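Okay, handing you the structure first.
Shown here: the complex without one of its protein chains, the others still in place.
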Amino acid sequence: MNALDAHLPALQVVVPMLLSAIVVMLKPRGLAWAATTATSAVAFAISIELARLTLDGATINYAMGGWPAPFGIALGVDAFSALVLLVVTGASTVTLIGARASVDSEIALERQPFFYSAWLLALAGLAGIVVAADAFNIFVFMEISSLASYVLIAGGPDRRALPAVFKYLIMGTIGATFYLIGVGLIYMMTGTLNLADMELRIHEVADQKPILAAAGFITVGLGLKAAVFPLHVWLPNAYAYAPHMVTAFLAACATKVSIYVLLRFDFFVFQENLTGHAFQFSAFLLPLALLGILIGSGVAMFEKNLKRLFAFSSVAQIGYIILGASLVSVAGLTASILHIFNHALAKGALFLVAAAFAMNAGGLRLADLGGIGKRMPWTFGAFVIAGLSLIGIPGTAGFISKWYLISAVMELGVPGIAIIAVIIISSLMAVVYIWRVVEVAWFGEPAEPGVAAPTIPPMLIAAIWICALANLYFGIAPQLPADLAGSASQLLLDHLP
Amino acid sequence: MTVIFGVFLLTLLVITALAIVRTENLFVAVMLMGIASLLIAANFFILDAADVALTEAAVGAGISTVLFLGALALTNAQERSTTSRKLLSTIVVVAATLVLIFATFDKPEFGDPNSPVQTHVSPWYLEKTPEYIDIPNVVTAVLGSYRGYDTLGEVFVVFTAGIGVLFLLGANPGVGAGQQAREINSGLRHHLIPRVVGRLLIPFIILFGLYVQFHGEYGPGGGFQAGAIIAAGIILYALLEGEKRALEVMPQKFLLGMMAAGGLIYGGVGVVCMVLGGNFLDYSVLSSNPVKGQQMGIILIEAGVGIAVTGTLLSIFHAFAARER
Amino acid sequence: MKILGLYYYWVFAILLMTGFYAVIAKPNLIKKMIGLALFQSAVFLLYITMGHIVGGTAPIFSSVTGDTLYSNPLPQVLILTAIVVGISTTALGLGIIVRIKEEYGSIEEDEIQEIDKQ
Partner (left out) sequence: MSPETSIIAALIVPLVGAIGIALAGRISPNVREAVTLTTAGALAWIVWGLLPIVFAGGRPGVTLAEVLPGINIAFEIEPLGMMFALLASSLWIVNSVYSIGYMRGANEKNQTRFYVMFAVSLAAAIGIAFAGNLFTLFLCYEILTLSTYPLVSHKGDKNTINSARIYLGVLLTTSIGLLLPAIIWTYSVAGTGDFVMGGILDGKLSGPAVGLLLGLFVFGVGKAAVMPVHRWLPAAMVAPTPVSALLHAVAVVKAGVFTVTKVIVYIFGVDFLFAEPSSSWLLYAAAFTIITASIVALRQTNLKRLLAYSTIAQLSYVVMAAAILKPLAEIGAAIHMLAHAFGKITLFFAAGAIYVAAKKTELHQLKGIGRRMPITMTAFTIGALSMIGVPPTGGFVSKWYILAGAFEADNYVALATIIASTVLNAAYFLPIVYMIWFIKEEPGGKEHGEAPWQSVLALAITAALTIGFFLFNGPALELERQLVEGMS
């Protein structure tokens, strides 16, 4: 490992964070966008390198300020973090590549430096959460990413973005504060904030009441941030009315990072130490996951606004991720972690398509989209591919995670049949809601005849197709995410008896 | 004696909190909130947390109140007397309270010197600080160096809030309206006594702020508190002399520059450490003597914090003030 | 001492839940923000309480060195950060409320929902 590699965990966060302070000063047209995109690309490159270094199960530790853990703040990157980092930085980079024209159409020029600066802060915050190995540090970066997301979402041109983001702010803050209470209670009982140290020390006090309360607070708090059903109520409107590019970015990775923290915290700190915790964890999350899957998909079937439709589909997809985790098995966790990656690919592509549609259709109600597929065949083609991935058709990335998930559930034996039924019913519901859009977009008539020829910025088309092709590529050759997810689940579970 | 005082303050606090929820006049609620903050600050002081007490007083009772008042001026001061989802809310709240009360029973005893909190990590800080950093205020040492990365994050949280408010409110509600606002809001220039008293006070406030800034290594204080105090001083100036004058002294662009520069100074120090062969924010490489390097680093980053906080708070204040029509 | 310790924690619980109640039950957005601020302040109290040590002083070395017992500096540092996070959230939340008022002419949640339904 060369000298620079050792610093990568820190650089992953510091580069976008510091650049955000510079971007805010870049007034000239397009410069802020260019700088942001370049920064994000650098971050992406860093995460690729980190993934390469951790693929074999290695962990890269970094002592901030040179102070040894648990006294200083430690960073740690392993296969799990690397995978989530890839998702975060990749989503940001691809979205930014296509973002310029869409952002120009939604955000006034003089406000754009603030917007892009907030984008980088969101990126830095999310990356910061992922690399952190310190419970309180996670909170700090969670707040950076949350505040930055509120800013980004509030940039939506529709005024309904404002109540939506306010609701998000309230629920997000409650979630973060619950997390903080949980961390406080654990700190009180163990005297440490470092996750690895906590893992060692919590054992002696594992049966004490504050720890049990802490587990509850942390799970609920992070569940709020991750939009686990029924704590998802902030999500649909926040996604629907945010600027389109912001939705594409955040939908691909923001809730996933909270799930990452939830899994990490739970499996590193609680699972092995708290008696009966595995059962409680399953018993609590499994029903919620199943309900989330069914209700999210069910609502999506009847939703009339394209972005809200996708948002409810996200609620269901988060259910899949939680479902895999709640099985508390290597196969289940692998499925869950893999789905974090694959869902990001599909949803990112879909929301980018929504952005392209919105630029030409004047609205995103299904009624506005009549016949748009024929006017924008390339965009529509990408939509179909990503939609198929969401459904889980073989040859797409979504299929791979569904395969893993069903295989994992089969390990349960007969009780698993009911769960498989839920997964399958939800997949079929996905067929319905995706095909509703396909039919309208392809066979429908434009709401107003004589609409202008569509203008689609080439960069946006490029971004859309990068995502669409990634959906196909990782459907045929899923080794990279599958290996990372495999190592990650091993890592999370190798403590367990 | 302190025990009784503590119980008294806490009881007062609970009463204040209940009053905050019950009152329908938002102005009263904000004022009570300021009082609650002061009570909390007093409690912190009893609990040996001088730095936190200073911060809570400056922020909770000061800045936060100003912001709330600014928002009230732009909205309504009266709440409609409806409570939605009363039953559900009550159930949730009561359930959560019971969980919390349940959790208290296994807690280590209050102030127990043998509790894990007191025995695990913190003794190291108290023991090693003279050796590694050699400044009297251990809180500053932890804040600036041991957990300097958190503090960097904190600066960027503030920065995010700053650009967020500028992004939301900076988009002017029409140039004409903004102009008008500034003319109307000409401060208290025509009121002699507040103006004279205020003018006398402002230099002292700023001086105190600078003292807090640079005395952070020795006593309670540091960049954040100093930034809040200096910002408060300048806000007072703006209130007395009018927005326009204040903006002439420190234009928006300059404030934005401060916001960015503060974060960049802090992060820059970290990057320099990295370039010099240490880890990020490892100040000991800044000088040939590691202890001196640590001290230097802490002074620099505290300066960054102070600049960023001052710039951000003032930007936020101006953004709110410019909205008034 | 035992009672006082528990009392501190109970006050924390009550403050927390008072704020929480205001957040979820009050439709007025500013009231929600006030509740949220109270909610966060309660957590500050929790941390500082646990850092306290009986007979200790603030963790600032004085020139008179002796067997002084110092309180734990770490929770104090954490709460300094948390206070800043809290004010940042408040500022942003208020900014959003101001914009909502400008767009909708109301800061009551139910009224805004009514307006959106139209």
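Letters A, B and C name the chains as they come in the text, with residue numbers starting at 1 for each one.
Keep this in mind: a residue touches a chain if its C-beta (ideal position, glycine included) is under 8 Å from a C-beta of that chain, and two chains touch if they have at least 3 such contacts.
Everything numeric here is computed off the predicted structure, so don't read it as measured data.
Asker: In the intact complex, which of the depicted chains does the undisplayed chain touch?
Answerer: Hidden chain, whole complex, touched shown chains: A.
Asker: Hey, which of A:196, A:222, A:251 or A:400 is the one touching the hidden chain?
Answerer: Checking the options A:196, A:222, A:251 or A:400, the one contacting the hidden chain is A:400.
Asker: Among A:376, A:391 or A:488, which residue is in touch with the absent chain?
Answerer: For the chain that is not drawn, the touching residue is A:391.
Asker: Going by the touch rule given at the top, which residues of subunit A touch the chain that is not shown?
Answerer: 388, 391-395, 400, 402-404, 406-407, 410, 420, 424-425, 427-428, 431, 435, 439, 443, 475-479, 482
Heads up, the rule we're going with is that only the chains that are shown with their structure count from here on.
Asker: Can you compute the centre-to-centre distance for subunit B and subunit C, using the mean CA position of each chain? Integer Å is fine.
Answerer: The answer is 12 Å.
Asker: Could you put a whole-Å number on the gap between the CA centroids of subunit A and subunit C?
Answerer: 28
Asker: Counting only residues that touch at least two other chains, what does the list for subunit A look like?
Answerer: Within subunit A, the residues that touch at least two other chains are 136, 140, 143, 147, 150-151, 154, 187-188, 193.
Asker: Any chance you could list the residues of subunit C touching two or more other chains?
Answerer: If we look for residues of subunit C contacting two or more partner chains, we find 16, 20, 50, 74-75, 78, 81, 85, 88-89, 92, 96-97, 99, 109.
Asker: Hey, which residues of subunit B end up touching subunit C in the complex?
Answerer: Where subunit B meets subunit C, its residues are 3, 6-7, 10, 13-14, 17-18, 20-21, 26, 29-30, 33, 36-37, 40, 43-44, 47-52, 55-56, 59-60, 63-64, 67-68, 70-72, 74-76, 79-80, 82-86, 88-90, 92-94, 96-97, 100-101, 104, 107-113, 115, 117-118, 121-122, 125-126, 129-130, 136-139, 141-143, 147, 150-151, 153-154, 157-158, 160-162, 164-165, 168-169, 173, 218-220, 224, 316, 319-320, 323.
Asker: Enumerate the contact residues on subunit B facing subunit A in the complex.
Answerer: Those residues of subunit B that touch subunit A are 99-100, 102-108, 115-122, 124-125, 128, 145-150, 152-154, 156-157, 159-161, 163-164, 166-168, 170-171, 256-257, 259-261, 263-264, 267-268, 270-271, 274, 278-284.
Asker: What residues on subunit A touch subunit C, complex-wise?
Answerer: Residue list for subunit A touching subunit C: 136, 139-140, 143, 147, 150-151, 154, 159-160, 162-163, 165-166, 169-170, 173-174, 177, 180-181, 184, 187-188, 193.
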